[in-house]
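Encoded as structure tokens, here's the structure I'll be asking about.
Every protein chain but one is kept in place in this view of the complex.
Naming follows writing order (A, B and C), and every chain is counted from residue 1.
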Amino acid sequence: MDISPEKLADAYRLMKTIREFEERMRSEYQQGKLPGFIHIYRNQEAIAVAACLDMTNEDYIASTHRGHGHCIAKGCEIEAMLLELACKEDGLCNGKGGSMHIADMSKGMLGANAIVGGGPPIAAGAALTAKTLGNGAVSMAFIGDGASDQGTVAESLNLAVVLQLPMIFMYENNRYAEFTKSPKPDGRIAERAGAFGMPAEVVDGSDFFAMYDACQRAIMRGREGGGPTAIEAVCNRYYGHFEGDAQAYRNQAELDAERAVSDPLPRFLADPRAAALTEEKIAEINAAILEEIDRGFEVTYAAADPTPDKLYTDVYIHYEGRLQ
Amino acid sequence: MDISPEKLADAYRLMKTIREFEERMRSEYQQGKLPGFIHIYRNQEAIAVAACLDMTNEDYIASTHRGHGHCIAKGCEIEAMLLELACKEDGLCNGKGGSMHIADMSKGMLGANAIVGGGPPIAAGAALTAKTLGNGAVSMAFIGDGASDQGTVAESLNLAVVLQLPMIFMYENNRYAEFTKSPKPDGRIAERAGAFGMPAEVVDGSDFFAMYDACQRAIMRGREGGGPTAIEAVCNRYYGHFEGDAQAYRNQAELDAERAVSDPLPRFLADPRAAALTEEKIAEINAAILEEIDRGFEVTYAAADPTPDKLYTDVYIHYEGRLQ
Amino acid sequence: MKMSIREAINQTLHQEMERDERVIVLGEDVASDQGGVYGITDGLPAKFGLHRVIDTPITESAIVGAAGGAALTGLRPVAELMFVDFLGVCLDQILNQIAKFRYMFGGQARTPVVIRTMIGAGTGTGPQHSQILYPLLAAIPGIKVVTPANAADAKGLLTTAIRDDDPVIFCEHKALYMDECEVPEGEYLLPFGQARTAVEGSDITIVGMSRTAVIAEEAATQLAQKGISAEVIDLRTLSPLDEGSVLESLTKTGRLVVVDESNPFCSMASEIAGLAVERGFDTLDAPVKRVTSPHTPVPATPCLEANYVPSVERVMAAIEETLSY
Partner (left out) sequence: MKMSIREAINQTLHQEMERDERVIVLGEDVASDQGGVYGITDGLPAKFGLHRVIDTPITESAIVGAAGGAALTGLRPVAELMFVDFLGVCLDQILNQIAKFRYMFGGQARTPVVIRTMIGAGTGTGPQHSQILYPLLAAIPGIKVVTPANAADAKGLLTTAIRDDDPVIFCEHKALYMDECEVPEGEYLLPFGQARTAVEGSDITIVGMSRTAVIAEEAATQLAQKGISAEVIDLRTLSPLDEGSVLESLTKTGRLVVVDESNPFCSMASEIAGLAVERGFDTLDAPVKRVTSPHTPVPATPCLEANYVPSVERVMAAIEETLSY
């Protein structure tokens, strides 16, 4: 594995941004300042960042209901995201998508998805575009452990193998789906994907360097015409399913232990491969992050709601019929 | 493996009945005497018969579009079947189902299915009934190699594992789906099923004894609370996808060779374990079969079409609304 | 006793599971401590055990299909499709399997399955968690579609649904869960195919269902203050559809506004309007008005969502137009 000092700093910046962004969001949400349902990504940050670090805007990702981390890792602007999460007119989706449908086509981010298992077929289609155009791009679907059971995921695995698509199945096995503990042993998800006929491995999702290594190989395989890859990133869902779920159904001592060992940030900083990142650099990055988030919230709270006419715009590009 | 002389004779009788029944159907169909689409099961007979030989009417099967063999193996009456295939009033489904939807609840035959992949969730439900009632019954879904890709099949595999259902996934890998050769190597289907966490094996679907052995074990496992099993029966689709498809897309020399080695009937008779079946017995069985089929066609062609009022019956058990 | 729709459904599940041990409940998180996301199945696992209250994987085709297969073979499953929006991942098992078993098997099958599902907008959860979709379901021969608007009806109709030998889709509007009303104690059944005349009146008929029945009642109250006598009909079941009650009301009022939260095209609003012009033409004194959501997805932003669903104001405007015709 090979990581440049710039990428190293980027990796830290992105993971830390996700963390700070969401912690701030949580507290604003708890104060009733944000609408809808939000799903926090905490402790899974290394996965999104490792996955997207070697991608460009020409590469694609299809995200899930727990998508803030994927957005940030794929390069979405903090301010535009916040505007969307607050459902404002100038949000990425003009406030019509919100947290569960946030998307940024300019960054190759093909949307969060409030349908569990909704994303993988779409990501397969993006991979088909890349294959057809022969442009070396890759496409990645993020998939929860619960989502991994959904029929659409199996169909996408198979299609990717049959058409040898440049696609990566990025499973985030945080061992919970809503309030229900996963009945699947760790590794089963990768085993299933592998049985479709693609390389599949289990990786510690809290270990940025291990994740980055696996992702680099998967992305290269895709770019070079080697077909799809599956990665099962084993991780921890720090908070409840959605903000407001106190996860009383979990053993608190166990959860606390898991939370501590699964935090990717201290592990990243403690790794010798992160040594190039000086304390000054870290402090500088941290300060910039907090400033960006502060600014984002300021802009967001001052921003306008969508005007009522927006209810009827962008249903179609052209429509010779009645909308009301 | 253990097979009584009665079962041995039954096995032969059933396989031979399927063969003769369908050959006769084909020729009648070619003369334009039967409606709809029909899909011939030839060379796959050992699978259905081995699968159902140890089942009772309390056990369930969910079939496919290629279901005549499954029906006969599960004990459906030839005459009632023929009446249905000819869409007559006294057919198993009053002529409303036809070949692709034939069913016989009294025999635990939960229906052919014209939706590829439609049957496995239903079979899982029947297995759930058996598990809930604790009556030792098992449920089996027949699944083509093409159907094995369908998302519903993956979902059913998973559900069967999670709920430890008394269910058998009986894959019939005849290596073709319509006009398209299977892109899956033999064994991949079993590998996939196995990766869900159930015993899965690949069996020569033309070898009745091997199939019966595997089915006995799977059924016992189910009856004893051991959960689901998958069997990939590798076989040969002798004729085209539906009657009328000349399968010009296949290499004829290869197909001829495959046809010969994959015929389960001569293999069955040549097996030392079939020695108890004397030539006289075989001749007697054969004669009875032909007679039954002849009689069936006679009755069928003399039978009445459904009366026009039947268009509106059996939509519901009770309906306080308008049907027309 | 006064209770909410949420409580009425929970109570009914308890009563029916107690009464008939063939009744099982299955779905995502239904056996969790909090009784699913909205607490509907609260207390069931403790009382009836995990073999009758079954947590499933997130695979709606398998859930619905297994419920259908279990119904076909002797159980009486109550399956949960968490949001009706998820119909897209399991429609086949409803449309081509469960709904058609009886007909295509020539009357051999009996499929006593209930699929409970949440419908409607109003919670800011956006385009994939706020749809109505009952017109699509009401159009399918072989299933019944139930849309209670209050807690008493929820209890009466759910009891009937569970005891019905045909498949039933039971639609719960998420914005109504906490609405309370008096609910009969003990066993309580309501027949299908009988609309409820929520308000009697003679000047105009307002037809609603699920949440729009509540909106129609509110409109009727406002109209009464203006001296206008509106008759409000809550369809209660969309399939079977009580066409007689609508037509009969029209003979009194001659004017009709249909309020339906679904998208406009091929909606229940269109169905009722079509009924009126086909079989009630003689009685009509004015154009029928359809008040629906627009032909757009449901926007996430609460400020647009509020304008999306039919409001009392929009119903009042339609009524005024009709009355001034």
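As a convention for this text, a residue touches a chain if its C-beta (ideal position, glycine included) is under 8 Å from a C-beta of that chain, and two chains touch if they have at least 3 such contacts.
Just so you know, these numbers come straight off a predicted model, no measurement behind them.
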Displayed partners of the chain not shown (whole complex): A, B, C
Contact with the hidden chain (one of A:G36, A:G67, A:G151 or A:G205): A:G151
Per the touch definition above, residue among B:I3, B:M25, B:M81 or B:V116 touching the missing chain: B:V116
Sole residue of A:I38, A:L53, A:L92 or A:I289 that reaches the chain not shown, by the stated touch rule: A:L92
Interface with the unshown chain - residue positions in subunit A: 60, 62, 84, 91-97, 101, 103-106, 110-111, 113-115, 118, 120-133, 139, 151-152, 155-156, 158-159, 162-163, 313-323
Residue ranges of subunit B at the interface with the undisplayed chain: 35-37, 87-88, 93, 95-98, 100-101, 113-118, 146-147, 149-152, 177-180, 183, 248-249, 305-306, 308, 310-312, 315, 321-324
Contact set of subunit C toward the excluded chain (per top definition): 61, 85-89, 91-96, 99-100, 103-104, 126-128, 135-136, 138-142, 239, 241, 262-263, 265-271, 273-279, 281-282, 284, 286-290, 294-297, 299-300
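Methods note: only the chains that are shown with their structure count from here on.
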Longest centre-to-centre distance from subunit A, chain (CA-based): B
Touching two or more other chains - residue numbers and ranges from subunit B: 151-152, 155, 158, 162
Multi-partner residues of subunit C (each touching 2 or more other chains): 57, 59, 61-62
